[in-house]
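Of the protein chains in this complex, all but one are displayed in their positions.
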Amino acid sequence: MSGAVLFASADALLVVAVILPLFAVPVLFLAPSRIAERATVVVLGLSLLVALAIAGGVGRSGAAAASFIGGWRPPLGVGLRADGFSAFMLVMTAAVLLATGLFAMTTPGRSRAGGERMPPAFWMLLASVFSALNLVFLAEDLFTLYVALELLTFAAVPLVCLEGKLAQVEAALRYLLFALFGSLLYLLGVVVIYGLYGTLDIILVAREATASPGFVLALALMTAGMMAKAALFPLHLWLPPAHSGAPPAASALLSAVVIKAPIFLLVRFWLDLAPSTLAVAVAPMLAGLGAAAIVVCSLVALAQPRLKLLIAYSTAAQIGYLFLMFPLAAASSPWSALAWTGGALHLASHAFSKAAMFMAAGLIAEALGHDRIAGLSGVGRVVPVSLFAFGLGGLSLMGLPPAGGFVAKVMLLSAAVHLGAWWIAAVILLGGLLAGGYVLKVVVLALQRPAEPLVAQPVAHWREWVALALALVAVGFGFVPLEPSHFLFIGRPASWAGMVP
Amino acid sequence: MTLVLDIFTVVLVAAGLLFFIVGTVGLLRLPDPLARLHALTKADNIGLGLLVLGLVPQAVVAGGGLEAVKMVAIWLLVQLSSGAVSQLMGDVAYHAAMTADPAAPDRSAHGEEPAP
Amino acid sequence: MSAPVLFGLLGAALSAVGVYGLMVGRDALARILAFNLLGGGVFLVFGAVARRGAGAGFAADPVPQALVITGIVVAFSATALAVALLKRLAALRARPGAAPAKVAGAQAEGTKGRVQPGGDA
Amino acid sequence: MSLLLDAILALLVLAAAVRVAAGGDGFARVVAFMGVGLLLGLIWVRLAAVDVALTEVAVGSGITGLVLLQAAADAPLTREREVGLLYHLCAGMVGLVVFAALAVVVLLLPDPAPSLAPDVVRALPATDLGNPVTGVLLVFRALDTLLETMVLLVALIGVWSLSPDRHWRRAPAPLWPAPPSGALDFLARVLVPIGALVGIYMFWAGADVPGGAFQGGAVLAAMALMAMMAGLSPVPAIGGAGLRLAVLAGPFAFLGVGIAGWFLAGAFLDYPEGFEKTVIIAVEVAITVSIAVTLALLVLGPPMGRKA
Partner (left out) sequence: MAGLSASDLMLLAAVLVPLVLALAAIKPFVRRRVDVLLLVAPLPGLLAAVAVPLGQSVLVVPSPFRLTFALDLPGAVLLGGAALLWLAAGAYAVCYLRSDPARGAFSVWWLLTLAGSFAVFLVADVASFYLAYALVSFSAFGLATHDDTVAARRAGRVYLALTVFGEALLIAAFVMLAASVTEPNPLIRDAVAGLPASPWRGAILALLLVGFGMKMGLFPLHVWMPLAHAVAPVPGSAVLSGIVVKAGLIGLIRFLPAGTPWFDWGAGLLAAGLFTAFYGVAIGLTQRHPKRVLAYSTVSQMGVVAAVLGVGLKTGDATVPVLAAFYGFNHMLLKGAMFLTVGVAAACPRRRLVPVLVVAAVLGLSLAGLPFTGGALAKFAVKEPVGDGLAGLLLALSAVGTTVLMARYVLLLADVGAGATATGGSVAPGLRVPWAVLSAAAVGLPFALFTAVTGTSLALLFSLDTLIKGLWPVALGLGVAALIYQKPPKFVEVPAGDILVAAAPLARLYQHVRDGAVLLDTLLRRWSTAALALVLLALVLGYVMAGVAFPPHSAP
């Protein structure tokens, strides 16, 4: 088969999606940093095109794209597979990371207004995060997922302490150790599964999975591990200091996409791998923790003195929403499809709006020299576009109409109403209220006239427009129709479609 | 013939074990690091030598000469590295003892860190 | 009670000790060591599974062995990164004028400013 | 009889592990941990997994121990607030429950143990490799190994990003602060060549007998560190193109071969017909070189602004 034909089909592109971002690393290692920076952004752009091509291929063919590494079929070899949901995540991640790359670029011509150029390490870690995320969304082998998660953690942790301050290094170490604790619990689960079934391929295991004691323990360990890495409520100790300490571009991508990988895997475990009896049993517990996350973390966000910490706690709270989806999606009824679409839409609109909010907060901090919320009054006149981006992002978090957050909230609400899960509906509404609290607290302060005129450093305008573009995409999600989207359901239930003996 | 070899092996291995035990007791009982170095290097090396010597005939009988040569090579390597390393630890312990003022609590009880 | 089962139980025991160490460890080095113990335990269980899977001419199933080798190298890079962070933290703390060690994260004005001794990882 | 030996070995490991987790002085715990590592190496031999035994001893307790010793040598770490006895009891209880759960599962593993050994036996001839573990590592699950080299590279990038030297030009701090003494010099001069030979042999033999790129690379890294400690060779500045190419060699040569495989052999990370062994060996050379360099640099730590 000639190379050209190979690349045309979506199956071939899966591998390209994983390895393409890594090509930026040698350039960054060897070339001077200005050229390397541009090359990395070009690679990010190409990767977005590849992700779009994969999504297009999956959409057109109506079936999941699959390819096998080295031609070896599971159970011996490792398979990559892109169903509707993973293609959706690929495109979302590629778009957010491209925007982050553009945001972090040095203003052509002179070093960046305010902060100096991002260190070369940032770009290498960005490329590694991108490749690791793509692999997490595509890999069908549990051990490959383990190595991908580790690659993701090792690339994300140094991003937190790029500026090298004491508190940031402390936060990075705490993040690394807790993520490693989670990963090893996950690996213990994987080992038990291999002991039971002799294979690590999700689809083959799902075929043979029965509710045996070993499988129950394996699922429990794997779920706990992913909860630790997703910073779900009682385990969110590392998220606020890490995501608020990182430089703006890094905290944008950490909160928007890195935190979503373990959640994606939890959705895959509980909706693909686990038998439905177990899923229905465990889902209320996951939703309970999600509800606690929404309430407690939103309240704590309201009490934060600094803007970045407020947004970081908001991330911890919004993650709770994604766990509310499990009992609704696990119930076998037509409405669980709507809940599932709502959850996916919330995941995507949160990614874009949170990235926009962190970038806006970074620009505000750069302009004012600090990010104390009390000192924010009047910033609306200094960096109006950033505040507008922050406001639009906040709109999506609050779930108000023009934004994607609203459509997701309505989908989850109607599914909860139909399935009689009243407490989930109540928590969703309370979450919107509390989100309104902390977003409006900042926006109203920023719109007020300052006591004494603000002295502010100039901020590169095109970086403000990057943040606004992300916020507008989050608003764009508001025009998704209020019905279960069939694209997300391509390739479900998961199967290798006869390609495996 | 094999009986003689077996007896030979048992006697030598027992002697080797004896030396190891002496070395370990020395490690636990002796007060300061320099003394402990003696116990470790001398007793354990001889113990290992006897052990290897005892096992060589068994190896020759079982798997031909290569195994025996490997064991002797290992013994030589241990001789080399333990000699050099004990020299270094001696330097460090000596310097630490010199610079340590009498008031400092005797930290020699549980091993010496390479003094900065 | 064959060898693989014995070592499987040992792996379980090592994992339990590693988990205990991670819970009880009060400074970063203790936690890194406990993490490595837990890793050793997990790989040992994998080794026991491999040994049970012997057959077709191999004394142990080669696939888990390969995975354990990959796991050990990944665990090493994790330890190297953690130790580098740890040394950098110690260097920053030792430097005069380093910020007073406070628990990582916000001391919201809501709670009295009770500074805990060095909130290490 | 051998079960008794295994039982003693198991008890030894458990005792050392408890010593590590029990607490106390950092240095003593690291030494105990290295003990655990070596004993685990023996256990891997008892489990008939010699490749893993080599890796465990070389990487798991050797180089990891070296890195941890550096950590233990630092200023005494500030500890978090004292945790009460109740917490210790609770943690102990939870640990026991975890052990019980795992033990039950280990005991209840299915009897005709499911295994991929038959599949490996069927597929190994296609790669004409003797050692099945290397076959799995470099052929059947080549993606994991490629990722593993990437993980090492990213860990190195992470360690380097911690340095105050923003442009990564200068060299890491020397390993051995004191001027090298005669004994160390002698040891290095004798041991380094032997070690290098053992490392290369271990990598070369990996194709057919237990060994391989990772174990060989680890031994080579150890020898390099020994040479630097003895002052025989200077600690390299990380800005040098040669060093960086060596670091990049493993992952990106493997990636290049993978992509070439796409065109020549039909799938990513597949090897052309008839040339499998030669290509695999070539890839292993690149991986061994970059592992040796990367492990050594990881031990040396971030560049400290000292001119090489």
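Letters are used for the chains, namely A, B, C and D, taken in the order the chains are written, and counting of residues starts over at 1 for each.
In this section, a contact is a pair of C-beta atoms (placed from the backbone, for glycine too) under 8 Å apart; a residue touches a chain by one contact, two chains touch by 3 or more.
Keep in mind that this is a model prediction, so the values were computed, not measured.
Within the full complex, the chain left out of the display contacts the shown chains A, C, D. The chain omitted from view is touched by exactly one of A:A425, A:V442, A:L470 or A:I490, namely A:A425. Among A:V300, A:I319, A:A408 or A:A446, only A:V300 touches the chain that is left out of the view.
If you put the hidden chain back, the residue from A:A139, A:L237, A:A291 or A:L347 that touches it is A:L237. When the missing chain is restored to the complex, the residue among D:A73, D:V94 or D:A260 that touches it is D:V94. Chain A meets the missing chain through residues 174, 178, 181-182, 185, 211-213, 216-217, 219-221, 223-224, 227-228, 233-237, 240, 277-278, 280-282, 285, 295-297, 299-300, 302-303, 398-402, 409-410, 413-414, 417-418, 425, 429-430, 432-433, 436-437, 440, 444, 447-449, 479, 481-483. For chain C, the residues in touch with the chain missing from this view are 19, 22-24, 26, 31, 103-105, 108, 110-111, 121. Seen across the whole complex, the unshown chain contacts chain D at 80-81, 83, 87, 90-91, 94, 97-98, 101, 104, 108.
The rule we apply is simple: only the chains that are shown with their structure count from here on.
Distance between chain B and chain D, defined via averaged C-alpha coordinates, is recorded as 27 Å.
Those residues of chain B in touch with two or more other chains do not exist in this structure. The set of chain A residues touching two or more other chains comprises 76, 143, 147, 150, 154, 157-158, 161, 164, 169, 188, 192, 195, 198. In the complex of the two chains, the chain D residues touching chain A come out as 101-102, 104-106, 108-110, 113-116, 119-120, 123, 139-144, 147-148, 150-151, 153-155, 157-158, 160-162, 164, 166-168, 241, 244-245, 247-248, 251-252, 255, 258-259, 261-263, 265-271. Partner chain C is touched in their complex by these residues of chain A: 76, 143, 146-147, 150, 154, 157-158, 161, 164-167, 169-174, 176-177, 180-181, 184, 187-188, 191-192, 194-195, 198, 237, 240-241, 300, 303-306, 309. Touching chain D in their complex are the following residues of chain A: 1, 3, 6, 15, 19, 22, 25-26, 29-30, 33, 67-72, 75-78, 119-121, 124-125, 128, 131, 135, 143-144, 147-148, 150-151, 154-155, 157-158, 161-162, 164, 169, 188, 192, 195-199, 212-214, 217.
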